[in-house]
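The structure is given below, and queries will be raised subsequently.
One chain of protein is taken out of this complex; the other chains stay put.
Going in written order, the chains are labelled A and B, and every chain counts its residues from 1.
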Amino acid sequence: MLDLVNLLIFLIFSLPLILGILMVLCKACYSKWVFGIEIGFIIAGLLGLGLLGEQKVVSSLSFMGEPITFSISTTPLLLYLGTLLALSALVWRHSRVDEALLPRYQFVLLNLSLSFGFIAFISGQFMIRFIALEIVGLLAALTVLSAFADSLSYKRFVFIFQLLRLGDLSILTSILLINQHAHTLDISQMIKAAIDLPVNVRTWILLGFLFALLIKLAVWPFGHWLQRIRETTVGVHFWISGFLMPSLGYYLLYRIIPILTSDILFQNFTLFLGLVLIILILLANILRLVKFDRFTQMSGIYGCFLLGAVAFGASQYLAYYILGLILYRLVLFLQAEAPSLMSKSVVTLMPIAINGFFIWVNFNHYPMAFMAGWVLLTGLTAYWNVRMTAQKFSKTREISPTRKFHTSNDISEGLILKSAQWLYQKLEIDIFSNGFSQLGDFFNRIAAWLNTNIEQGFERLWSWSGQKLMAISEVTFLTFEVDAAEKTGALVDDALSSLDIYEQNILKRSLRLDLVWIPLLLVVILAFLFVV
Amino acid sequence: MKSYEILLPGITVLPIIGVVVLLIWRKATKKQAATIGILCEAFALIIPIILLAALRREGSILFTLPWIPNMQISFSLELSWLSLIFLLTEVLVTLTAMIYSLGETTGEKYSNYYYALLLLFSLGMSGTTLADDVFLFYIFWELMLIASVLLILIWGHGEIRFKVALKYFIVTHLGSLMVLVSLITLYVNFGTASLSALILQASTLPVNMQVFLILFFIIGFSVKMAIFPLHIWLPDAHTVAPMPVTIILAAAMLSMGTYGILRFPFALFPLESIQPFALWMMLAGLISEVYGALIALAEKDIKRIIAYSSVSQMGYILFGLGTLTARGMQGSILHVVYHAIVKALLFMVVGIVISMTGERDIRKISGLGSKFPILCVCAAIGVLGISGMPPLGIFNSEWLIFGGGFDSGVSIVLTVMTLIGSLLTVVYALRFFGLIFIGEPKPEALPVKTTRALIIPTVAVAVFLIVEGLAPAPLMSWAIRGLTSIFGSFQ
Partner (left out) sequence: MSGLFIAVLPVSILIGGAFLIYLVSRFFQLSNRFESLLTVLVLIGTLVALIFLYNQIPDLAGRPDAFFGLSTPGGILWKPNALGVFILIIATVIGILISVFSGEYLSRDPRYLVYYPLVLLTLAGLMSMFLSNDLFNLFLLTEMTTIAASSLIAFQYQHENAIKASFKYLIMSSLGTMIMLLGIYFVYRSTGEMHLDRVLASPDNFTRIGAACFLMGFSLKAGVVPLHTWVPDVYGNAPSAVSGLLAGVLSKSMLFIVPVICLRLGMTRVELGTYLMVFACFNMLVGSIRMLKQHLLRRFLSFSSIAQTGYLMFGLGIGFYYNLDQGLSAGLYLFLVIAVMKCLAFLSAGIFQFYSGSQDIESLRGAGNRMPITAFCFSVALAGLAGIPLLAGFTGKWMIFSASLAAGDLFSVICLGIFMVSTLIGLAGYLPILVKQYQPPTKAGIFLNPAERAPRVSRWMLAPVTLLAILVLFIGIFPAPWINLVEQVMGWMLI
């Protein structure tokens, strides 16, 4: 049994990887159906793994002294299946719309993300998962690159990569903190050990994870990366950033539930966080302050719903809830791409159905207040969803350098408008939009200041000290060399011209400085010998 | 003396033979001189590999010859796991630099002296890693310095090289003098110059003297490692030196400071004496890391950008050393190796860019990516590598260093700040790559084709980086063995 599992894992991982690398090296030589067959094979493999049952697989390989393990269980497989379904849908849509083959670039990125995404889902060891997450992040950022000559797309890439890297760094912090105490990299054991840690360490760990999750789930205000990708990427490889990354984020959130629920403080905080973020996003959207499109916003909001849902611990059908969220993303995406395909009612009613089903199934699990809030917010979100549909938010394909405030004649409350304007200006433009670029500028300015004042200050210090040394030498040179030489010359000329009266004058000769030193030194020595 | 022990001085003697041959053969062309140099370095590479089996059996190989008996100074060399790592790093870097230099234009005239000095430079470094006698260590340490100063003086760029060489010499020499004071204090207190003997006895010194010695060692070696604010010699020296020398300087010589810290204060004195310095080392590492990255961000000369990036990376290493934990120090050692590979790669790329466009100002270069895809890929690997992207090497060592930082028990905030600081590395690395390779090619700086001798080592190093990153296990085990020999068993 185990060998079959190993073989399956190996095949599912290596097939896309090899295909992707092959595509890099040789020109497009695949037919339309290759990709489809590949996805089909992976789905079949996943189903097979699922049928083989939940187990932990220890491979014979190890990396950096830690054995590479895999943990096969239903949840990750399910989630990955859902994500793959989305991919199939995207591919099908592409083949319907576009006769051409998938461009080589997209194909390579998709294949690589297929293999590493798989690893990230089933990895039993945090280091390998982290590595896979990083690589997926890099691939997601790479999707915006279009051509060598396009420096604008490269700037986008840099922004996205840095933001994703920031998220990864906070995951790294949390992983290392747990690892320090748990002395193991096995995920389940680490999570178990993390629960026993002191509260302040757990706070750091949780904050690290939550911050990373906010970025990965593209929750406003950390979702700018997704928005930028959304605006510029039109191919199938949008799947990496729009579906794979958030799914990985969902799964990560799912795994850290034990840490979340280990202290009432954390639960409250997570709940509060989810709540506040939903309200903020809704508010910002209702007042038309943000330019995120519906896909990004809704996925962000439902990510916050998930946060709230997990605050009370793992409940029944949570995995299915997440699956539902993934499918809803697909629906949103298709609706934006091909409005004719999806009826508006599906888009509006589906989240209500998912949320409602979830809360109905977990009726006993959650307190009343929570359920009331859940229903209320679901309603609000749906309402706004309808409003959004009505207003036909169009997707822009260029990045506007500065986000201009979008006035609307629907808003009538002046006070709310003014405060919203102020809020928008401060938060969205100043901090989160210009802010990031200003942060970059800020760093550049610090760097330039440091450069002129400290680096070149060192240069100046060095040349100052070098000059000072030369100056001292110069002064001594002038005083002792030139002047003394002149004095010596004058005296010796006198002596030479009057050699015959030398014996008489020797005692009366004006003592030159160096001759004076002789008895002076003698006196010093005598004093030293007799007095000291 | 066992039969294989005689091979050990071969690592030092063979380059000397090469130097003598090159000095005599004044009419050698560049190719011939380079061949001799590469041959000697190759031997210096093969011998430790041959001795590997013996090393595994014995734990360390020692070769001793009495030299100045009345001063208790002997010519003794020791190959341990720790020195093996550093030795192989610097020999490989020198080999790569020598192969790279074949495609370069410096050293056309007086090639024999050029390669002789390169061999002497490498000899200084290998001798430093192998020396088991403090007098001998200091001689090789100075030899390293002198050879590099001469290389900068004779083949450096521009009239400014005289001042730069003088500054480099004096600042580094100041550091060497501090090390010398500590070395001689030990020598004088125990009446022997043999390091093996000193290691056994040094912990009997009174504590405040130990603190003083450790301080002098660390500061002296930090000058060599170019830690802020003792790094002032580095940018100019790297910029003015010819490219192969810059490669060796940045990739191999900086790591000698790390080796010095491991070999002297860490090995000689017990952990309790070094403990007071832990926080300061970590702090200095953090400051250096952030500072180097910020300056690299502000710089406009591509060579200087990579030079300051060295300052930043050495900050990581010092941070790792300062954690005084198994993981942190192991990470530092690994980081030395990986940094050597990445730095060599980046400098080789920079060298090719300079030789192609004739420009060093980053504002004047752009858009090379479309025309030179191979170079672009190598540079991308280098840039991603230095940002700490798995599975390229530096991720491994950073994982260990940060893990060690958390293990060390010093405040979490410090390590977190260092972690966040590593984001700055991403920033300047990506900026470097973007400004050079992305964008419209500037019409006035049309690049010419590059020679094969330059591209091949670059690609080879890039591949090596990937390989080493994927399979760090042998390196890690060597590092652990080296550290165990210093510290005994670990917590």
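Methods note: a contact is a pair of C-beta atoms (placed from the backbone, for glycine too) under 8 Å apart; a residue touches a chain by one contact, two chains touch by 3 or more.
Note that this is a predicted model, so its numbers are computed, not measured.
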Contact with the hidden chain (one of B:L174, B:I199, B:I219 or B:A380): B:L174
Of B:W25, B:F43, B:W67 or B:F464, the residue in touch with the unshown chain: B:W67
Touch list for subunit B against the chain that is not drawn: 67-71, 135, 138-139, 142-143, 146, 153-154, 162, 166, 169-170, 173-174, 177, 180-181, 184-185, 187-188
For subunit A, residues in touch with the removed chain: 469-470, 472-474, 476-477, 480-481, 484, 488-489, 492, 495-496, 514-515, 517-519, 521-522, 525-526, 528-530, 532
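Following the convention adopted for this analysis, only the chains that are shown with their structure count from here on.
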Computed distance of Cα centres, subunit B from subunit A, in Å: 31
Of subunit A, residues touching subunit B in the complex: 62-65, 127, 130-131, 134-135, 138, 147-151, 154-155, 158, 161-162, 165-166, 169, 172-173, 176-177, 179-180, 201, 204, 440, 443-444, 446-448, 450-451, 454-455, 458-459, 462
Residue ranges of subunit B touching subunit A (in the complex, touch as defined): 167, 229, 232, 235, 291, 294-295, 297-299, 366-367, 369-370, 376, 384, 387, 389-391, 395-396, 399-400, 402-403, 406-407, 412, 415-416, 419-420, 422-424, 426-427, 430-431, 434, 437-441, 472-473, 476
